[in-house]
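With one protein chain withheld, the remaining protein chains of the complex are depicted in position.
In order of appearance the chains are A, B and C, and numbering begins at 1 in each one.
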């Protein structure tokens, strides 16, 4: 049984380590905040200029001057600090954020990531995604393993315009988890009731199977 | 009669315009602050990270956390702001300071300025001088017209290592004032009892004499 | 020298011309100079190139300058959620230059700081890098991006004093401080005017040197794009 969106988020949350500074992308990555382990303290960064992002505010505490990078109203915490967009991306580009969790349209076996535009459609812009994948220490990508028509999204090479080249460190899909090192990605974990044959069938990218492959 | 140090400072103060942001170098330039005209309000910048520099503090208000770029204790004003060295030089390099008044060892006819090192002597470093001459909109240089041995300091070309090339906008010596434009510097003003012959004799640089040459 | 102006139109007097480049602070609708944008619209200035992270929404923020077709070109990182924008762009009536958000912020900082160009890893291997100079530093590839300056920067702050010192509030700070440094002229819009000396000089975000004038707006609309809340748990 493939992982649900919540289960993907939960699996991604396992990558969080105590003391990490983390940026969560828009969409499923946002859900990761709900699964931070009890013994782990992380500080969430929002690239519009905030460290120490808190949960959504109570209805009577909504503040139009306090939003996250997804333009949602949020709250602050005791450790919160604010800064300019230039300082925010200095932090991101300078490698000070330990982990980013981002959604994707396509990932290639060399770690290329495409998540910002589909040619022919109106392009909305890359926002801060290119800066995040270029600057953050570890980039965890989460996406469905295949497109709605069943075609693979984990490819030999992306055909969509790239967000970054050779930037993915870990790929978590609804079927499996892949770890990226020097050469080829390594399959390290399978979703419940998913077997290697199904992964091979639904994946275009070449990958290695870890000797310690974990089944759930 | 040549201008005294105070008179040179007083002449330099005539270059101040209302609303100007101004950086005063160490030494005689510091004296300029004593001659700011009554109808002119300027804001002094200190490149160690302060806008709105006030006068020396009263003895019981000395604060070791509040010094100017010459490491002298100073005071703050109602409009004062503090910032980092990076932000300070962003301001200087970005052309936001209207006027700098600096001392010099040598000036050349093309506006080259040397004021930071004498080969063979222990070099102390250029501090912020290279940044100031490269970034500030108008650079006013003040120096004695000749060295102690009588040799000219306003030269065809500097033989000391440069602080900046083609950076001088106005040169005020104890004998005269020169304005720098595209081609050659123009002599625009003489100190009291100083005549053109004396300037010619004591100057190596080629210069034009303004038709409106002002005698004092 | 009191930099307080009586109105947005007074503050913009003499600085507007057709074909000019204008930076406008804000992220989404957060921290945008509402009244100054309205004054821009009312001025009728045309063929503007606008440098701003976003382009407002259909009926608010920079979006209102699309309806009047005053914008010729946008330099932004994200323009989603604006139908008018999409229509004009698809018809070829509007030029668009995308910059990665951090590159856009850094280009504004560089412009204000006298840095003509800088090397960044952001965008290497993407369309953003096409036609740009590539250079290796310590075995890694970087691309050259250039500094940006504007004829006019319009910023939104929380408070200002007579000198034009500015303080921003929470995430409404965003692009405003860097854009304030990169305008040949910079006009600020604030919610509160304080007396000289009321600011702690250690807390000033934008020193007055960057601010040519400011206006005090009342009843800023500050619309919320995506209202998200949690419930009180008994």
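Note that in this section a contact is a pair of C-beta atoms (placed from the backbone, for glycine too) under 8 Å apart; a residue touches a chain by one contact, two chains touch by 3 or more.
None of these values were measured; they are calculated from a predicted model.
Chemist: For the chain left off this view, which of B:3, B:21 or B:82 is in contact with it?
Modeler: Candidates B:3, B:21 or B:82; residue touching the omitted chain: B:82.
Chemist: Looking at the full complex, which residue from A:41, A:61, A:151 or A:215 touches the chain that isn't shown here?
Modeler: With A:41, A:61, A:151 or A:215 as choices, the missing chain is touched by A:41.
Chemist: One chain is left out of this view; which of A:3, A:82 or A:207 touches it in the full complex?
Modeler: In the complete complex, the chain left out is touched by residue A:82.
Chemist: Going by the touch rule given at the top, which residues of subunit A touch the chain that is not shown?
Modeler: These residues touch the chain not displayed: 18-19, 21, 41, 43, 45, 51-52, 76, 78-83, 89-97, 135.
Chemist: For subunit B, which residues touch the unseen chain?
Modeler: Subunit B touches the chain not shown through residues 46-50, 55-59, 62-74, 76, 82-86, 88-90, 92-93, 112, 122-131, 134-135, 161-166.
Chemist: Which residue numbers on subunit C touch the omitted chain?
Modeler: Per the touch rule, subunit C residues meeting the hidden chain are 106, 110, 113-121, 135, 137-138, 140, 142, 146, 167-170, 173, 200-203, 205.
Keep this in mind: only the chains that are shown with their structure count from here on.
Chemist: Looking at C-alpha means, what's the farthest chain from subunit C?
Modeler: So the farthest one, by centre of C-alpha atoms, is B.
Chemist: Calculate how many whole Å lie between the centre of subunit A and the centre of subunit B, each centre taken as the average of the chain's C-alpha atoms.
Modeler: Comparing mean C-alpha positions, subunit B is 55 Å from subunit A.
Chemist: Provide the C-alpha centroid distance between subunit B and subunit C, rounded to the nearest whole angstrom.
Modeler: Each chain reduced to its C-alpha mean, subunit B and subunit C end up 36 Å apart.
Chemist: Distance between subunit A and subunit C based on Cα centroids, please, to the nearest Å.
Modeler: Each chain's C-alpha centroid was found; their separation is 28 Å.
Chemist: In subunit C, which residues are in touch with two or more of the other chains?
Modeler: 109
Chemist: If you look at subunit A, which of its residues touch at least two other chains?
Modeler: Within subunit A, no residue touches at least two other chains.
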